[in-house]
Structures are given as structure tokens and as C-alpha cells.
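The complex is shown incomplete by one protein chain, all other protein chains being positioned as in the whole.
The chains carry the letters A and B, assigned in the order they are written, with residues numbered from 1 in each.
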Amino acid sequence: MSFRWDVIWRELPQFGLGLANSAWLSTVAMTLSLLLGPWLALPLVSRRPVVRRASRAVVDVARCVPFLLLAYFVYFALPALGVRLDKWTASLVTLTVYNTAYIAEIVRGAWAQLPAGQTEAARAVGFTGFRLVRRIVLPQIALAAGPVFGNQLIQLIKDSAFLSIITVPELTYAANAVQSFYFVPFESFAVATLLYWALCAGVEQVVRWSEGRAQRIRYGA
Amino acid sequence: MLRWATLLDLLHGAGTTLLISLLAIALGVPLGLGISLARARRVPVLGTLCAVYSSFVRASPVVLFVMFVFFGLPALGLSLSPYAAAVAALALNTAAFNAEIWRAAILDVPRGQLDAARAMGMTGGVTFRRIVFPQIWRMSLPALVSEMTLLIKASPAIAVIGVVDLTRKARQVAAVTYAPLPPFFAAMVLYAVTLMLLVVAARGLERRVRARYAL
Partner (left out) sequence: MLIRAIAMAVAVVVVAGTASAGSLEDIKKRGYMIVATEDDYPPFEFVVDGKPLGYDHALLALLRKVASFEIRQEILPWQGILPGVASGKYDVALSAAVITDERAKSLDFTQPIAESTMAYVKRKGDASIASLKDLNGKTLGVQQGGASFQVLPELEAELKKTGGKLGSVMQYGAFSEAYQDLVNRRVDAVIHNIVSLSTLISEKPDVFELGQRVGRKSYAAWAVQKNSPSLLTFLNEFLAQQRSNGSARELQARWLKITFDDLPKQPMLPGDRPMK
């Protein structure tokens, strides 16, 4: 039972590149879905029941599609409809579309926690639609829902591992490439696990730091 | 668009997905309880190991963890078939998340109840069985069902180690017909429908638990 860590050491650049790709893909997709999500949250809280129920159904179904299937669909099936994306664009599109439904749901949930009076007052004064979301709702939930968004980012990072199957050279792909070439499955996957854990720990640390700032902004400590 | 024979083939794969998921859930829920108890009771070495294990597993992508269990563990002498590895990996993965759910419920049991039980002479085991467990399983049920949904949603990961689940079936159909749209779309629909049913069931459960036990 001899382990060949020397191979891992030699291929560390490949792991590093994979980690970097995993990180930036998740971050960019998260940013894009943070911009799009609130738009989708609007119909979820609409006062018209038809709009509310229809959008509820869309978001619910969207959150029930497994990420790998969506990635396969976007990458392999869409070309049949004439939409042929390269793997990076396909990855970002899949990650963003997938994540937006979750962000919409988080925004809706956090909004529901705000005192109802606020939303009513804002509406009475004339804030409607996206301005309502942008000026009144988002600033408050951004402070409160930090940890929830952080968790969602961690979830996104983990789901991005599926992109290795459409040959995106992220961390899981790198681990598989190294293990199948040098026959070092244990070492390779153990190192990849460690790197994902470090990445997620980093995200949690950022969340904690931002929570501290949020407290200071709120209570001026 | 999709021949009946192909649809049946896909349903066969869906059956495999459900079977493996159910086995993993059946193992993962009690295993999660064990892990959370080991941490709550502060069992010396095991408790810390469980905490570390839980932290690593929850930060691991499921697909990586599945590959680790199947490809990597043989180096430690533990060799499993693709199907056994799929069940084991999903079970171990969900156990880590279930442990957190159980832990939250355990912490919610009022301390006074445990003290009273001890004062009345109940042993740890009896206290657990008659006081703690009846409360925590009801408190945890909605979150556990939600986690089951997440497990099935992550189950396509087992396709990469060769388990012929719904995802791998869809891939095989696409590979033979060179028409990936029908099988992948059908597979997406099958997963979404199954998961939607579970989500609706979970919501119903949550309402009933809230109503009956005023939690």
C-alpha cells in the first residue's frame, strides 16, 4: 500500500489550474444569478395570483432539475436545436440558469421575513416593481441573508464539479486526468477533496467577515 | 420522438436511480443520527472524528466523493462494486448532512427534560428512546425529507462510475442514436417529476407536523 505523492506534487499546477477554474466559474455564475435572481423574485411576490402561481411553478420545477442533466442538455442536446455553445459558455449558462432559480427563492424567502409594513409603505409611496426590489428590499436582505447566499455559493461550487464531464478543466477533471494517467486514484481524489474543502472554508470565512461588517453597518458598532 | 422501447429503457434506469437512492437514504438517516449522537455525547475520539468527517464530506462535491469511494478506497483495501460504491457513497454523503439536521433537533430538546429524566432514574438509553427520540424525529422530518430530495437530485453522480441509472441510460441512448435531445429531455422530465412529487409531499408533511405538534 504505497502512495505516490510525488506524482501529485509534480502535477500540482494542473490541480491549481483546476481549482482556479472551479472558483472563477462559480463566482461569475453566482454574480450573474445575483443580478438576474431578484427579477425572478418579483413575480413570486406579485399580488396577482395567476402570476404568483405560475412563477412559483416555474421556480419549483427549475429547482428540481439535477445539475448534471441540465449540463448534458445544454452542451449535447441544444446543438440539435441549433444552439451550439463552447464548453465555457455552456458552463456559465448552465450554472447561471441553474442558480438563478435558487437565488429567486432565497430573495423571496428573505423578503417574506421583512416586516410587511415596510413593503406596504414603500408601495404606498410609489415604489413598485424592480425599483422596489432594488432600493428597499435588496439592501436589507443583503445584510441579513449573507450566510444563506454563502451556502448557495458552496452548493454551486460543488455542483460545478459535474462540469468535468463536459471536459471543462476544473478541479474534478484535473483529479480524474491525473489518476487515470498515473494510476493514483486515492492520492488524486484525496487532494482534490482537500482543495474543495479549502475553497468552501474560504467562502465561509468571507461570509463570516461580511456578517461582521453587516453588524457594524446596522448597529454602528 | 422517443420510441416506447427507449422510454421503457429510461424507466428501467429511473428504477435503478430510485432503488439506489432509497438504499442510501435508509442507511444515511440512521447513520446521520449516530454521527450526531457521537458529537452530542462528546464521545472522546469518535466525536471529533465525526465532526471532521462531517465537515469534509459536506464540502465535497458528490461526484468527487463517489469517485473517491469507488476508485480511491481500494488503495486502502476497501473494494466495492459500482453499485455498492454508489449506495455507500450516497449514504455516507447524506449521513453528514443528516447529522447536522439531527444535531439541530437534539440541541432543541430542553435541557430540563433530560435533567428530570435523570432525576427520575432513567438511564441514557431509556431517556433517548422515550423522551428524546420521539421529539427529534418529528422536528427533523421536514428537513430530512428535503435532504432526501437533494440526494436524488445529486444521484446522477453515480453515472460516472458506471452505474446504469437514468442519467447513464440517457447517455447510452444518445450515444447510439446520435439524437441527444429526446433522451436527455425525457430524463430531465422524469427527474423533475419525481422530485416535484417529493417536494410536494415534504411540504404537506411540514404542514401536518407543525399543526399536530405545534412546533
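Simple rule for what comes next: contacts are C-beta pairs under 8 Å (C-beta built on N, C-alpha and C of every residue); 3 or more make two chains touch, one makes a residue touch a chain.
The structure presented is a predicted model; accordingly, all values stated were derived computationally and were not measured.
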Fill in the blank from the handout: Of B:Leu22, B:Leu46 or B:Met196, the residue touching the omitted chain is B:Leu46
Handout entry: Of B:Val62, B:Ala91, B:Leu166 or B:Ala202, the one touching the omitted chain in the full complex
Key = B:Ala91
Practice task
Quick one: say which of B:Leu10, B:Val164 or B:Leu198 touches the chain that got left out.
Solution key: B:Val164
Fill in the blank from the handout: Had the left-out chain been drawn, it would touch chain B at residues 9, 27, 30-31, 33-35, 37-38, 43, 46, 70-71, 74-75, 77-82, 84, 87-88, 91, 125, 128, 160-162, 164, 171-172, 174-175, 178, 180
Problem - Sites on chain A contacted by the missing partner chain, in the whole complex - result: 76, 79, 84, 86-87, 165-167, 173, 176-177, 179-181, 183-185
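Simple rule for what comes next: only the chains that are shown with their structure count from here on.
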Exercise for the section: Could you grab the centroid distance between chain A and chain B? Build each centroid from C-alpha atoms only and quote it in angstrom. Expected result: 21
Practice task
Can you check the complex and tell me which residues of chain B touch chain A?
Solution key: 55-56, 59-65, 67-68, 71-77, 149, 153-157, 159-160, 167, 170-171, 174, 179-181, 184-185, 187-188, 191-192, 195-196, 199
Handout entry: chain A - residues contacting chain B, complex
Key = 1, 3, 60-61, 64-70, 72-73, 76-77, 80-81, 154, 157-162, 164-165, 172, 175-176, 179, 185-190, 192-193, 196-197, 199-201
